[in-house]
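A single protein chain has been omitted from the complex, and every remaining protein chain is retained in its original position.
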Amino acid sequence: MIAVLKQGTTPQQTQYLVNWLKNMGMDVHISEGKEVTILGLIGDTSRVDIELLNSLEIVSTVKRISEPFKQANRKFHPKDTVVEIGNVRIGGGHFAMIAGPCSVESLEQIIEVATAVKKSGADILRGGAFKPRTSPYAFQGLKDEGIRLLLEAKKATGLPIITEIMNIRNLDLFEEVDIIQVGARNMQNFDLLQELGKTKKPILLKRGLANTLQELLMSAEYIMSEGNENIILCERGIRTYETYTRNTLDLSAVPVLHELTHLPVVVDPSHATGRATLVPSMAAAAAAAGADGIMVEVHNNPACALCDGAQSLTPEQFDKVNRHVRQIREVLL
Amino acid sequence: MIAVLKQGTTPQQTQYLVNWLKNMGMDVHISEGKEVTILGLIGDTSRVDIELLNSLEIVSTVKRISEPFKQANRKFHPKDTVVEIGNVRIGGGHFAMIAGPCSVESLEQIIEVATAVKKSGADILRGGAFKPRTSPYAFQGLKDEGIRLLLEAKKATGLPIITEIMNIRNLDLFEEVDIIQVGARNMQNFDLLQELGKTKKPILLKRGLANTLQELLMSAEYIMSEGNENIILCERGIRTYETYTRNTLDLSAVPVLHELTHLPVVVDPSHATGRATLVPSMAAAAAAAGADGIMVEVHNNPACALCDGAQSLTPEQFDKVNRHVRQIREVLL
Amino acid sequence: MIAVLKQGTTPQQTQYLVNWLKNMGMDVHISEGKEVTILGLIGDTSRVDIELLNSLEIVSTVKRISEPFKQANRKFHPKDTVVEIGNVRIGGGHFAMIAGPCSVESLEQIIEVATAVKKSGADILRGGAFKPRTSPYAFQGLKDEGIRLLLEAKKATGLPIITEIMNIRNLDLFEEVDIIQVGARNMQNFDLLQELGKTKKPILLKRGLANTLQELLMSAEYIMSEGNENIILCERGIRTYETYTRNTLDLSAVPVLHELTHLPVVVDPSHATGRATLVPSMAAAAAAAGADGIMVEVHNNPACALCDGAQSLTPEQFDKVNRHVRQIREVLL
Partner (left out) sequence: MIAVLKQGTTPQQTQYLVNWLKNMGMDVHISEGKEVTILGLIGDTSRVDIELLNSLEIVSTVKRISEPFKQANRKFHPKDTVVEIGNVRIGGGHFAMIAGPCSVESLEQIIEVATAVKKSGADILRGGAFKPRTSPYAFQGLKDEGIRLLLEAKKATGLPIITEIMNIRNLDLFEEVDIIQVGARNMQNFDLLQELGKTKKPILLKRGLANTLQELLMSAEYIMSEGNENIILCERGIRTYETYTRNTLDLSAVPVLHELTHLPVVVDPSHATGRATLVPSMAAAAAAAGADGIMVEVHNNPACALCDGAQSLTPEQFDKVNRHVRQIREVLL
């Protein structure tokens, strides 16, 4: 970490600051130039509050040289993390296709979708049981019953399952769930992250609606610092001024995260775009960008013409998406 | 709610949709034009999933006419809500100045700041005990000990206190806290909101970093729908591309929220700007915009030249800010 | 266009508004419901000022049903536009790879890069002659001399050339330029667009830093409304809160624009990301998203270790990118 002091800083002020930093365990290297004095901080700078330092009257600017995340940092763990879920692997060259309905609605529905996506090559079944909804009056999911139905579908198809947790008090219900999803709205629910860090469950951590990639990695760090390293990062669109799509899918997050961290990265084009017509293109693009997995919504219900909706693909559409995604991966090998 | 159907929709499809809406309890008024068919939905449309409806193949656009929030809606409750905290009132023409340190650090510190801000005219004492921090390695606050110290300061000065809750499991610790703050990162922690709705405590609900005003009101609705109507909304800056300030303070939120809701609105210029030099201007501007309260950070520690930092005012600066704010309010009466 | 009137609107007010709209050439269809009155406007609603209408005291909401762009609209021109530049075609299944240096620096440089990218399969040569720079003190390009050098490179390699115009007064200099680029900062320089509309030159129109896709199409409409239909749209990243990449590449723009318009869409991953290490992934992703062309920066200068910079690929890197892009396109045929 580099701190540049303002012109006019007195030697006493500089010394005061240097002592304060040394008390925090930093080694401080002072370089006095004609116009500015530069302090180089060496040691575990992840403990230094950069905003506080920056705000001191005598400090002009502060710049981190090392990233504030450690366990998630590729510099210290160059090898890709491979998250294993039964026979399925994500990361380090292993790719997983995650598919399923937005919400679990009934046993018939979830079994039907699970069977269809398995046939088309899905590796993992997704389905919402606890649903975070903007409105308290909207359907909030089947909750524990939803998890029970997912487990039935797992039994019927052999597909591992992923579903979202909203409250750490429900952790017991997730005992047989294969991957626990932390939704975008909970990416900085630090208490929840810490509790999940105490489990050994694979965690799929979604990027928050307006969070930077560094903040995403700091949230992964919260989980890892408690001992759980089975983390899958998920890009799912960020909030911008553009209103045509629900969110703006930030696919550059994939190669950036691959540079910064050893953790696997998956992409959710369904929630990002909010429109089924855009999902095939964006799933293909995610594969081309190097994603370690893709998570798409698939519904059944061919009888209901009305339900051909929103962001969900039909099983037929999913079949084609899956094929393209795998072929694109082969091109890039 | 208005749903415009696409050209080429068949009468059967229209009928199918109308029946589906009627099953949800809607009254549907059909208007067939030359080019488009328009459905007017009447009834409790807060239960209709606008995204789902919008995504149906035969639907061109959907537009809410009534807002999806009801209990927070000024249309149904034209009179301003006044939140009472002991002798202090917020809303309906009553203004409260909330001041105190970012974090509670020691008994001496909190007593000293509380005494100073009380003398300068503060109505309520703020202080962080549980601190949400981006990094797991950063100081997370004194926690329960911090609340204990705040209660000491309350006893010493008579000022009611406000502090942030991060986890519903800590609710017991907040029994004597006067106002419970929900931080920006938890604005859509719906489980937390619902639990707080079951208490009668005044809640200060901060706008999330990238949340719309409508989403803020929907989160208030989560609390209100459980029975707690003592809610104070707080604008504290939103995330934009501008990096000079930590966030962009959206002061138009004040008159907009006053149009949309009867709940009081306070402004936090300290966290929004992240710079003490900007706080006096932005506090004055918040008062001029019609805020029902202002929350500013004030620190003591005149002996420590290093600590003149970040977003906190000295007691002297706060004294002047408080005076200006009160005078501006008088101009606008 | 649908206008929903507020409750309490008097019949006289309604009539007044209806007459006003009819005077503008609209046909108005009135639908009176129990709670609201809805006006359906039929005719050339592109002439109606939606913001003004929305702001009238008696109007609750206004919603366009048809898009405000006409000549660029796929609804009225379902067939893809194919822009022809000599033997090169863009759009309608034809793909073009555009490559070259950020700035034209010397004859030697531009010939060397042009020869290299041609060998690797580029279809069109790019190079900046007039450079829009944030600072008046920064290098502004070789200007007319830069165009002269590009024309030399065109003569030497046979590659058509594209370069940016910043001022309509320089139009004469672009007589032999094959494609005129309008930069992001000039996307809403309407006078410039109109003048370019009077030429027959192919125009590559870049999306502005914070412009919506609809605004991009309205700017295309400015050019088309003057008679020039040879327009190529270009996604080059939008400004968001994320600072790791220079901009956020919005690849969903590709399928969205393909839905909305018949004009070809190219992607510029170099300017969007600002980092050479991200360009190969994002170029591949752009191809997978269905782009009709990709524009990348390539520099030469293998001797200068310092220059391996920023967003530019070496010829070797470009060679691989070009190969991957073409193979991905084959997968998606």
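For clarity, chains are labelled A, B and C in written order, and residue numbers in each chain start from 1.
By our rule, a contact is a pair of C-beta atoms (placed from the backbone, for glycine too) under 8 Å apart; a residue touches a chain by one contact, two chains touch by 3 or more.
Here the structure is a predicted model, which is why all the values come from computation and not from measurement.
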{"item": "Touching partners, among the displayed chains, of the absent chain", "value": "A, B, C"}
{"item": "Full-complex contact with the absent chain, from C:Ile42, C:Val82, C:Ile111 or C:Ala210", "value": "C:Ala210"}
{"item": "Chain not shown, touching residues in chain C", "value": "13, 16-17, 20, 44, 46-47, 49, 51-52, 54-58, 68, 132-139, 166-167, 169, 185-186, 188-191, 194, 209-210, 215, 218, 221-222, 225, 239, 246, 274-276, 305-311"}
{"item": "Residues belonging to chain A that touch the chain removed from view", "value": "2, 4, 29, 31, 33-36, 38, 40, 42, 60-61, 63, 65, 210, 239-241, 243"}
{"item": "Hidden partner interface residues of chain B, rising order", "value": "210, 212-214, 238, 240-245, 248-252, 254-256, 259, 272-273, 277-278, 281-282, 284-290, 324, 327-328, 331-332"}
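We take it that only the chains that are shown with their structure count from here on.
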{"item": "Remotest chain, chain B as reference, centres from CA atoms", "value": "C"}
{"item": "Chain whose averaged C-alpha position falls nearest the assembly-wide average", "value": "A"}
{"item": "Centroid spacing, where centroids are CA-atom means, of chain A and chain B in whole angstrom", "value": "27"}
{"item": "Cα-centroid distance, chain B relative to chain C, in whole angstrom", "value": "39"}
{"item": "Multi-partner residues of chain B (at least 2 other chains)", "value": "210, 239"}
